[in-house]
Structure formats: C-alpha cells, structure tokens
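For this depiction, one protein chain was excluded, whereas all remaining protein chains were kept in their positions.
Labels run A and B following the written order; every chain starts at residue 1.
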Amino acid sequence: MSKLPEMINKHHEEIRADWLKQMSTAVRRADLISNEELESQSRELMDAIASGARSGELTNLDGPAWGQARDTLGAISTSRAKQGFSTSETATFVLSLKQPIFNAVRRENPSDPAALFDDIWKSTQLIDKLALITADAFQASREKFIARQQEELMELSTPVVKLWDGILALPIIGTLDSARTQVVMESLLQAVVQTNSRVAIIDITGVPTVDTLVAQHLLKTITAARLMGADCIISGVRPQIAQTIVHLGIDLAGVITKAKLSDAFALALQRTGQVVTKVNGDNAGKRTLLRREE
Amino acid sequence: MKSAKQETVPIATSSDVVMARQKVRQWAIEMKFTLVDQTKLVTAASELARNALEHGKGGHMVIEQVENSVKNGLKLVFEDRGPGISDVDAALRDGFTTGGGMGLGLGGSKRLVNDFQIESEPGKGTRVTVVRWK
Partner (left out) sequence: MHRVLIVEDTPADVRQSSAVVKKLGAQDVIALNNIAAAILFLQDVLEGTKPAPDLILLDLSFPRESGFEVLRYWKSNAKLHQIHVVVWTVMGDTEKKLCQFFGVEHVIPKWAGPKELEAALKTFVQDSDTAQT
C-alpha cells in the first residue's frame, strides 16, 4: 500500500509553501495575476488535492472524493481564460506542483528506492491527470467565453437603417434568442416611431437558427409594429429555414416573407407608393432611379 | 479529448444552448447531412436544450453517431434534473405551455426528427432522445 495519499495529506502545507516559492522564482505572468490571487488559488487547490488524497484513490479522479479538486480546477481555468492566459500557461500552473511533491516524496523515502520510485510514478500520474482536467476545463470555458463575445458583438452590430423614406431595415446577424433580442426588437419599434416609417424589413439572412423562441420574438415585433400602422417584411428566409418553420408548426400566415432583401425592398417601395424606374442616361448608360409616386 | 463517436455538452446557461447548437451543426456537417436536415437537427436541438434549461433546471446533451443495418444517424439525448413532466401526451400537444413560450417546442421538435422518445418521471427529471437518419 502506497504511503503517498497519507503523505500528501500530512504535508500539504509544506508542499504548498515549496510550490509558491518555485512559482515566485519561475517566469510568472505578473501582468495578468496578482500574488494574492495566486496565493489563494494555490491554497484552494492544495486543500482540494489533500482532501481527494484522503480517499486513498489517486488513479481515478472521476469520483466524488475528487469533486472539489475538479471544481477548483474548473474555477481556476475559467478565471484564467478571462484573464487572457494561454492553455499551456494554465496547465503549467498545475504541472509546477510536480517538483514540490517530488521533493516531499524524497524526504519521506530516504532509504527505500523502490517505494521512492513507486511514489514518484504515482504522483506524476496524478499531477498529469489534474493538468489534463485543467486544460479541458480551460478549453471549454474559453470556447464559451469566445462564443459569448461573438454573440454580443453580433447583436450589437445590428443597427436599424433607414433604407428610404418610410422604409426601415434591421439586418440581424447572429443568434436571436438571447436577452438582448428584445432590446434589438424594441429599437426597431422605436425607430419606426422616430422616422414615421410604414414598412420595416427584418432581414434574417445572418440568423443561423430560427426556432420557436426566435419566431416568438419576431411575431411579437410584427404585431406591435402593425398596431401602430407599420408592416413588417421578413427577408432572408432561406428554403431550409422556411421548411423548418413549417415543421415546427409556427403559423406565419399573415406575415410577409421574402427570400431576398432586394425583393423585400421592392415590395416596401410598392407599399409606400414609390416605384423604381430604369432610365437611359445619354452617356452614362443605365442607372436606377427611385422616384416618389405622388 | 473528444471521442469521434460521442460527445457530451453541458446545458447550464443560455450560452450553453448556443454551444449545443454549434456542436450539433458541426456534427451534422461532418456526417454530411443535407442542409435541410442540418437545419432541422440544429433547430430541434435548440428547442430541446432550451427546454432542459428552462423547465429542467439544466442538464446535458449527449451527441452520438449511430448506425443501423442500412444507414447512419445522429442521436441526441437531452437529460435534465427538473421536476419532470406529469402528462407527456399533453406536453407534446401543440399550444401546450407552462411558461411564456409558444408551446410548440416539444411537438415541433418531434416533427423535425425521425425518432423521438421522451421519458419523464415527476420529481426526477426528463430525458428526451431523438434520432435523425440520413
């Protein structure tokens, strides 16, 4: 029976002190993390490892005994992903625990090479596993972080544009089911009021998924616009989206949909009593002129 | 390390729903589903993941590539730890809603896939398993 679990539990304070000393001499991202934070993270992690080691289980870290350690590593990874650390920098934080543990193992086994080798082997496996958990958690939280950033960026970049007299367009790019969607939709209604518009085109070419929540947001906006005498046209409804909407059972009867923004614009012009005419210029060739039909 | 045949995605926040959709789309593309089928799968995943989050207090989704004697398919399992559904038939009916939604999520997702199975035990949670075959 290995003495390693007992040793870690008994000497975790010394190991931690040794670890901190090592980190203070090694290259450290002092620009990204404070000494206090490093200190508290190492304490939390060391306590969690000690508590995991008390179970005697060092090879399988999936069990409840190591839950605290997994959670701690997850939390550390999340905060480091936000702080801008790289994967290897984050994993190195955990891997740098090896040396202090080896030191402790050596102190414990001064005269038994076989036991020494066995404990070093076991502890290196343990730390590798912990580092792997960290790297996975780090990747996951960074993906999540990036996805959220993209999402926010995307919905922010959708201002309402005035296409023509009385015609507004809201091109939406990105997901349409976050809390921000309502804000975006309200900004359209507000713009209808500000510009006294009669037609609002909501272009969903850049929306990857239209599910019932998205449809609900759209329908609510259309109803509200209609209340104040403005028609909405949904453009950018790709065939696969149209088909999916039908299968979902969403009733879009009474909602004007167009495949392309240009079709929607042509219809909007027509609705607001404006026409597009082609005129032949003397030397400039053909150009398109919009004129108001009185 | 992600296995080629199976992957688990946690569903604990609304950005996890976005992540779940992205994963399903990625798998559906890799398995060379048609654009229409990709869209159906992703949309069903979106509904079911949000159900797990909003009614089931979160849970997870397991994506798995499955095959029978003739074809390949993508199987999605949504498990939550919520209050469960006492009347599954009612929940599947269009227009049934306990929240502020349209009440089309469950019935709608059923129409977007080929196999649809729902197991629920009041007090324990709900598991929805769907498969779309190629």
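FYI, a residue touches a chain if its C-beta (ideal position, glycine included) is under 8 Å from a C-beta of that chain, and two chains touch if they have at least 3 such contacts.
What you see is a predicted model, and the numbers here were worked out from it, not measured in a lab.
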{"item": "Omitted chain's touching partners, listed by label", "value": "A"}
{"item": "Selected residue (touches chain absent from view) among A:G63, A:G84, A:P159 or A:G229", "value": "A:G229"}
{"item": "Option from A:E13, A:E186 or A:D251 whose C-beta touches the chain left out", "value": "A:E186"}
{"item": "Contacts of chain A with the absent chain, listed as residue ranges", "value": "186, 189-190, 193, 196, 220, 223-224, 227-229"}
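Simple rule for what comes next: only the chains that are shown with their structure count from here on.
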{"item": "In the complex with chain A, residue positions of chain B that touch it", "value": "1, 14-19, 21-22, 25, 35-36, 38-40, 42-43, 46-47, 50, 94, 101-102, 104-105, 107-109, 111-112"}
{"item": "Interface residues, chain A side, partner chain B - complex", "value": "136, 143-144, 147-148, 151, 175, 177-179, 208-213, 215-216, 239-241, 243-244, 247-250"}
